[in-house]
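The complex is shown incomplete by one protein chain, all other protein chains being positioned as in the whole.
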Amino acid sequence: MRLKTFVWLCLLPLAVVVLAFFVLPMVRLMIVGGSGPQGLAAYAAILTEPRYRATLINTVVLATATTIVSLVIATIAGLFLQRTRFPGRSVLVAMLTFPLAFPGVVVGFMIILLAGRQGLIGELTLPVLGEKLVFAYTIQGLFLGYLYFSIPRVILTIMAAVEKLDPSLEEAARALGAGPWAVHRDVILPALGPAFVASGAIAFATAMGAFGTAFTLATNIDVLPMLIYTEFTLSANIAISAALSVGLGLVAWAVLALARSFGGNSVAAAG
Amino acid sequence: MNGQVHGYHGVAVRIAGCGKTFGDGTRALEPVSLDIARGETLVLLGPSGCGKTTLLRMVAGLETPDSGGRIFFNDADVTHVPIEQRNVGMVFQSYALFPNMNVADNIAYGLKFRGTSAQERTARVAELVALTGIEGLEHRRIDQLSGGQRQRVALARAVAVRPSVLLLDEPLTALDAALRERLRSELNRLLRTLGITAIYVTHDQAEAMALGDRIVVMRKGAIAQVGAPRDIYFAPASRFVAEFVGAANILEGVSSSGTLTLRGGRLAIEKTSVEGPALAMVRPESIAIVAAGNASLTGEVTSVSFVGDRQRLSVSGAADRTIMVDVPNTLMVKAGDRVGLSVDPSAIRLLPKGEA
Partner (left out) sequence: MRDRLIFSGQLLFTLLIAAFLIVPAALSMLAGVTANYFRGISSGFTLQWIVQVWDLYADTIGRSFLIAGTTLIVTLVIGVPAAYALHVRGGRTSRAIEEIITLPLAIPGLAIALALLLTYNGFSDFRRSWLFILTGHVVFTLPFMVRSVMAIFSAIDVKTLDESASSLGASPLRRFLDVIVPNARPGILAGSLMVVTLSLGEFNLTWMLHTPLTKTLPVGLADSYASMRLEVASAYTLVFFVMIIPLLIAMQMFATWGEVRK
């Protein structure tokens, strides 16, 4: 057979599967989102309904805080690990990237072990403060959980970017008299800019869509994925949950498209 | 670039017994000692891996010499002074311009650490822009510049801080041939104008001879010869130097009371203490073609290459190997001709035998 025919045949199974199990369902989701009792207004509900708006703000604030803190942590640790060599370094790197494969539920469990009612932190603070510090099921615990799955992802990207830095730029700055802080401020951090945007966007999108962690930890906290879940399963507000899902999907996609325009190769959003 | 003299000459640099062994055991440089005069342009010339860049980086302060080595700027021992405080001007092979700053900010960068005011910086940038001929480019971003323009910005940036010594690491290597030649003469003029002490690293011998007051030929981590360009060219100390700097015929013969005996005849040579088997170096342009009849040395032309401004002949039979001869491009000669070779005795140089 001709090459062209063969190529089309190669593409066919993929096309069928993706159309049937992704494109079609997504279209249906968008339609359902706009066909409930409120009609297309359901799409605006995320901003107009006070409860939904509060949830949205919660989620965005949490995601932003996670992004910023993990970027700072990853930059300090990433620069250090990439540029120094000492015995046990590769073990340390492995330890920091190992949680990459954890599903969100496991991350939630990790936080419970750290900060839950029988958690490690509680045991440690009992003799010191006279009471157990328990915060796994609060927003601080959730934040910690988000950090837990963001740090490995961001560190990997940052370390890869640090490896590609051109040392002659730093040498030139030093030759001109720049001290270590000036070299970081004027040469290194600007050069890492694209990596910050790329990995920051991935961290943000992942945090926005994180379900497993919130599911395990959040009893009272409202984040968008949990809201979608409860609207669907408990309140049977199918249209609203569909509309919210579409909205969440759009935001996540837009942020990641931005990441790609800076050349970042995405690690999956999974949490 | 204009010809104003800027009135500072930099420092005299003394390198005393500096060698470099890297962490993994590689010996990049055997201990070397050099004295560089104030205002001199010294060229470090050699093939890759010879240690020239390592030596330059030690003077810069980017590498420290093995224990026992010392570096002096005038009389001050700067061996343990970090590069940030050494006040050197460095031009990198890749230019290392800061992509997050425009041209003017790049040039002014070093001045910020020297307690200058914004006005002083602006004035100085303008001075250097004029000196290096990049007027109009001050607000361009680095990625908008051509290779030649970037080179000038790198130079301007290094010179802006009035460095004690200017260090250039193969600054022209990244450019294409035509641009390289043009910038080479501009660079030469700039170095003369500034009158600054400069150390220049290159593997290009034409560049070395055009720019250097003295040349240090290096090989495998050690100095092969130090001297003015003419001395290096006409009186190479070893076979390696002879062949690295320009084309050279290295012939085996026997030296005896003013005569060099080769396979195909004899040549008169200058008085020398070398007697017996010897290696003789003769440059292709020093050999003239004469009629075979009366010549003391004859051979047969095996090939003729018309190169444009001259012809290069291969002559066999005169010596143990084929001799290269450069002749005028108008000379009528063809393969198969029997010719005589005539060389001025002063152009024949006897070299030490037995060299790896």
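Note that the chains take the letters A and B in the order they are written out, and that residue 1 is the start of every chain.
One rule holds for everything that comes next: a contact is a pair of C-beta atoms (placed from the backbone, for glycine too) under 8 Å apart; a residue touches a chain by one contact, two chains touch by 3 or more.
This is a predicted model, so every value here is computed, not measured.
Put simply, the hidden chain is in touch with A once you look at the whole complex. Residue-wise, the contact with the chain that is not shown comes from A:81, picked out of A:81, A:172 or A:203. The chain that is not drawn here is touched, among residues A:46, A:175 or A:252, by A:252. Considering A:161, A:178 or A:205, the position touching the chain not shown turns out to be A:205 (whole complex). Residue-wise, the contact with the chain that is not shown comes from A:113, picked out of A:54, A:113 or A:126. Although one chain is not displayed, its contacts with chain A can still be listed: residues 1-3, 5-11, 13-15, 17-18, 21-26, 28-29, 32, 73, 76-77, 80-81, 84, 86, 92, 94-96, 98-106, 108-114, 118, 120, 148, 151-152, 205, 208-209, 211-212, 215-216, 225, 228-229, 232, 238, 241-242, 245-246, 248-249, 252-253, 256-257, 266, 268-271.
Here is the rule we use: only the chains that are shown with their structure count from here on.
Computed from the mean C-alpha positions, the centre of chain A lies at a distance of 55 Å from the centre of chain B. Residue ranges of chain A in contact with chain B, taken from their complex: 166, 168-169, 171-179, 182, 186-187, 190-191, 193.
Partner chain A is touched in their complex by these residues of chain B: 60-62, 82-85, 87-90, 92-94, 96-101, 109-110, 113-114, 157-158, 161.
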